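Presented below is the structure to which this report refers.
The complex is shown incomplete by one protein chain, all other protein chains being positioned as in the whole.
By letter and in written order, the chains are A, B, C, D and E; residue numbering begins at 1 in each of them.
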Amino acid sequence: MTEGREGVRGLLVGRFQPFHKGHLEVIRHIDRAHPGDGGILGVGSAQESYTLTNPFTAAERQEMIGRALSEAGITGWISVPIADIHRHALWVAHLRELVPPFDRVYTNNPLTRLLFERERIPVESTPLFERTTFQGTHIRTVIAEAGPWRAMVPESVARYIDSLDGPARIRLLAHP
Amino acid sequence: MTEGREGVRGLLVGRFQPFHKGHLEVIRHIDRAHPGDGGILGVGSAQESYTLTNPFTAAERQEMIGRALSEAGITGWISVPIADIHRHALWVAHLRELVPPFDRVYTNNPLTRLLFERERIPVESTPLFERTTFQGTHIRTVIAEAGPWRAMVPESVARYIDSLDGPARIRLLAHP
Amino acid sequence: MTEGREGVRGLLVGRFQPFHKGHLEVIRHIDRAHPGDGGILGVGSAQESYTLTNPFTAAERQEMIGRALSEAGITGWISVPIADIHRHALWVAHLRELVPPFDRVYTNNPLTRLLFERERIPVESTPLFERTTFQGTHIRTVIAEAGPWRAMVPESVARYIDSLDGPARIRLLAHP
Amino acid sequence: MTEGREGVRGLLVGRFQPFHKGHLEVIRHIDRAHPGDGGILGVGSAQESYTLTNPFTAAERQEMIGRALSEAGITGWISVPIADIHRHALWVAHLRELVPPFDRVYTNNPLTRLLFERERIPVESTPLFERTTFQGTHIRTVIAEAGPWRAMVPESVARYIDSLDGPARIRLLAHP
Amino acid sequence: MTEGREGVRGLLVGRFQPFHKGHLEVIRHIDRAHPGDGGILGVGSAQESYTLTNPFTAAERQEMIGRALSEAGITGWISVPIADIHRHALWVAHLRELVPPFDRVYTNNPLTRLLFERERIPVESTPLFERTTFQGTHIRTVIAEAGPWRAMVPESVARYIDSLDGPARIRLLAHP
Partner (left out) sequence: MTEGREGVRGLLVGRFQPFHKGHLEVIRHIDRAHPGDGGILGVGSAQESYTLTNPFTAAERQEMIGRALSEAGITGWISVPIADIHRHALWVAHLRELVPPFDRVYTNNPLTRLLFERERIPVESTPLFERTTFQGTHIRTVIAEAGPWRAMVPESVARYIDSLDGPARIRLLAHP
């Protein structure tokens, strides 16, 4: 769940709709740079589900993360659901109330960077892994169109999405 | 974070204000009954903090849990913050949206039992470990009165609470 | 559901936990004073349930009302759930947004009277029918103590509460 | 308000902006299939009003329903306002808390179908009555453009909308 | 802060993103028509910030107003943050709960006019001062494009926006 060293973890916030290979590569990258530290995954928009942008519940997304990291042999990472607060100026305080201590944030989103830097929290960029492919919007479209989405997510996640009838759910949300 | 076997975990909901030895014994008890399954800890009233009943933030409580389980060598358990929804009839649905799949619930609270059984989810009681001692309200009172609270929580939790100036915080909340 | 004459109904707001013979007598009294007008029952604290003060859901309370009025042969009344808004100064506006037009309010509660009169809505008192007996708090206590509660509510309501295992629910909430 | 037979009603959820002849035909259709059962109309997005999509308050919409059913001689139906909960995964639980018992749901909306079926509640489709004409969006546009909308709603509803200055309100919302 | 005469102030509601010369002219115009009365500025969407439509916090917007009025030598006006309530039918009641007494409202927005007139509150139009130039959306676009925005706002507001790194913030929100 966590490990001996304390308070030196990084935080990566995403919606993980679904958790895909791009996410996994970022986590591997952080893990190589800070071996043994583990990290925290903030599962954003946790209150959303059954919409085209957010088809999966926070529970399902945490389950995907757990299976993918287990399959990849990555340990020491935890995931925490983060409901939207709809007030940008309070968002960092909201996050800090819910998430165990972290000492840096990984993001490529400029607004996220601005909000954390306003609170004097260090922000690092992450390398992009085939950004046009490994991107939630694109993968949801491929799922809706019955394209080759299974190659875009870890194998354990593909099996889990199938077990949820995920493709039918997304098709229905895409073509109501 | 999680493990190979799927969907066979139990769920234990508490507020963990603070995480104490009674909690640890219940987790050990479940772990012995279902070796290797791990489990889920729902951190209730996650939005509350800095009150006498809920002195610690959800982040701090998850950190306590992580350290205590690491100290005890217990693996495969995750913790998930659960904000109050203030509508009892929706509480189980709210929980299921946020928490990965579980197949049974551990509780000694009759209302919690009723709400889960209404949704046909199996509920098991947990053994009580010196219930009068290992009880959140009692431990917070002992902390407020500068009594021997450190023996009531795992050693790593005692150290963490001290590092937060937790006793001063609770004294202030008890005697404003 | 409603009737030919328009906008001349009275409004009676209560929590109906449970609907009892005192409520029925007030409705009969209004019906005799304004024959054929029907009326509106606002089911207050609609979001509350499974608490000692509000054991039944809004759905269950509306079902009680429907059965009791049908049993009593009273027609032309409708019930509308009203969630709490927790802002007294907005409460009348909130109610008017949810409830069909009414031209007077029945209440014996001084704050309710004040809030409606502030908006220039006429308020009438209702006669009290054995107020010490026919009062929600008292009836819930009698149910919790397995006393003679069935005589305090309409027969159809007593049967419905039994069908819900209502007495067990209230006992559990009274003695958790 | 309700009738002797219990718990065998169907539920039809809509926004009824405004209540139109298509709604009335669906209700007649259900009534013919289940004579004497009555039914429940869930008035969705109850908290919305004075927007182009939701011009009328829940109170006004319930009034339309009451008048139209009275005009049509249909009895045994009730209407219940349902505020949005903005969490799809909780929507069915939210609805069940507010609405009296029902044993089936009528809808042609695929997401609504999915959410109810997830909870094992039977869902039936409804026949479409001149769907392109009898559709809220279309009727609101015709009202905004001062077209022949009065023929699209029951006569009592047309009179009521006129009494509210409804056409002026919708024109203003359409062309702010 | 306020002045001797009581309850004869006008209310002007806006979002003031940012406070610009058009706002100042309207205030001057009201001040000339009602010398010595002062007035109330309702700062709408107070909970919004760090979005393209609402880049500045309510605190920052109140600071702009205070500096601009001080610079212009206008006294007796106060500003009050008004969070959105997302229920149009309650909006006037919400406003009246938060804002000191006013006897008229200044607006050119037809929906605002409708909602106030529904509550029998007098509404006056305001003259438009070069409406295409002095308009929030336009000025934010000019800021995002590094155009000549400083001439569109009072000098003290321009300096304040610069001290906040406002142009960088708006550029980032416009081109994320």
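By definition in this document, contacts are C-beta pairs under 8 Å (C-beta built on N, C-alpha and C of every residue); 3 or more make two chains touch, one makes a residue touch a chain.
Only a predicted model underlies this, so the values are computations on that prediction, with no experimental measurement involved.
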Since one chain is left out of the picture, which of the remaining chains does it touch in the full complex?
A, B, C, E
Consider the whole complex, including the chain that is not shown, and state which of C:L52, C:A89 or C:A174 touches that chain.
C:A89
Identify the residue among E:L12, E:A58 or E:V153 that touches the chain left out of the display.
E:A58
Interface with the unshown chain - residue positions in subunit E:
1-4, 6, 46-47, 49, 57-59, 62-63, 65-67, 69-70, 75, 77-81, 83, 96-101
On subunit A, where is the contact patch with the chain that was removed from view?
87, 89-90, 92-94, 96-97
Considering the whole complex, not just the chains shown, which residues of subunit C touch the missing one?
86-89, 109-111, 114-115
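The rule is short, and it goes like this: only the chains that are shown with their structure count from here on.
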Which chains are shared contacts of subunit A and subunit D?
B, E
Cα centre of subunit C to Cα centre of subunit E, whole Å, reads 44
As a quick test, compute the distance in whole Å between the mean CA positions of subunit A and subunit B.
25
For subunit E, what residues touch not just one other chain but two or more?
87, 89
Hey, how would you classify the chain contact layout here, line, ring, star, complete or other?
other
Interchain contacts, given as pairs of chains that touch:
A-B, A-D, A-E, B-C, B-D, C-D, C-E, D-E
